[in-house]
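Following: one structure in structure tokens, then a few remarks.
The full complex has more chains than appear here; those shown keep their coordinates.
Just so it is clear, A, B and C label the chains in written order, and each chain counts residues from 1 on its own.
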Amino acid sequence: MTQTFAVRMVVDLPPDMDPDARTELLGREKAYAQGWMRSGQWKSIWRCAGEYANLSIFEVEGNAQLHEILSGLPLFPYMTMQVTPLCKHPSDIN
Amino acid sequence: MTQTFAVRMVVDLPPDMDPDARTELLGREKAYAQGWMRSGQWKSIWRCAGEYANLSIFEVEGNAQLHEILSGLPLFPYMTMQVTPLCKHPSDIN
Amino acid sequence: MTQTFAVRMVVDLPPDMDPDARTELLGREKAYAQGWMRSGQWKSIWRCAGEYANLSIFEVEGNAQLHEILSGLPLFPYMTMQVTPLCKHPSDIN
């Protein structure tokens, strides 16, 4: 049985970061994130319109795996996280 | 083309509400919500664990339809809403 | 494998509540809470000194069981909850 979480991630990169370092960092971020999407734990990701932020849905083994995934993000040192544990809603028809 | 929104809804029902009125109200809420789920605009709903609150994903024609759905909720007068417009994230593999 | 959560619960009872109804409600609350303590899911509870609030540690099957326990509290309609999912810390010696 997996556990569902919503995570809102806000990114705050220094504007004067070296462009090459930034490109390399964002490339690693994308590859890392897509790895967890392909293996099925990172179910959804949306851009929050107008912000350098995303809302994501995770289905993981539990709290420890959620932390493993999020703390391993190359952008983790630049992010503020808001984590909400979710479960089935009685009105859900799925 | 549809527009995606995340909505966090927090419910604050008076604890001394008449039990029958409450049951009737919650029944109407469920039926109303499931109507929009079946017609495809209310894509997902999760209970926020430990809270009388939910996180939902909508795919609607636009801002006006989102407002029509949310303001029509029988529980709307008892709810606090937090609306976040979403769009495709560049790392999304779907 | 169980999941660990910290929950801070703040109680806001109306000061003019009928004393008998209040006594009966608090009695049911205590019995309900102690049931989950005895069955092992509600590991710890402390009073926050000077406040009508507690800090509790739960070890549960997952998010759904946490919600089942918390939403079943007789005082739930009078409570504000703050839920934090926890996992093992690398410095923990236990």
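A few remarks follow.
Going forward, a residue touches a chain if its C-beta (ideal position, glycine included) is under 8 Å from a C-beta of that chain, and two chains touch if they have at least 3 such contacts.
Fair warning: this is a prediction, and the values are worked out from it, not measured in the lab.
All together, the complex described by this structure holds 10 copies of its single chain type, of which 3 are visible.
Heads up, the rule we're going with is that only the chains that are shown with their structure count from here on.
Distance between chain centres (mean CA atoms), subunit A to subunit C: 29 Å. Centre-to-centre spacing of subunit A and subunit B amounts to 23 Å, using the average Cα coordinate of each chain.
Touching two or more other chains at once are residues 4, 85-88 of subunit A.
Those residues of subunit C that touch subunit B in the complex are listed here as 5, 7, 63-64, 66-67, 70-71, 76-78, 81, 83. Only residues 4, 6, 29-30, 33-34, 37-38, 44-50, 54-55, 84-94 of subunit B touch subunit A when the two sit together in their complex. If you check the complex, the residues on subunit A that touch subunit C are 1, 3-5, 61-64, 66-67, 83, 85-88.
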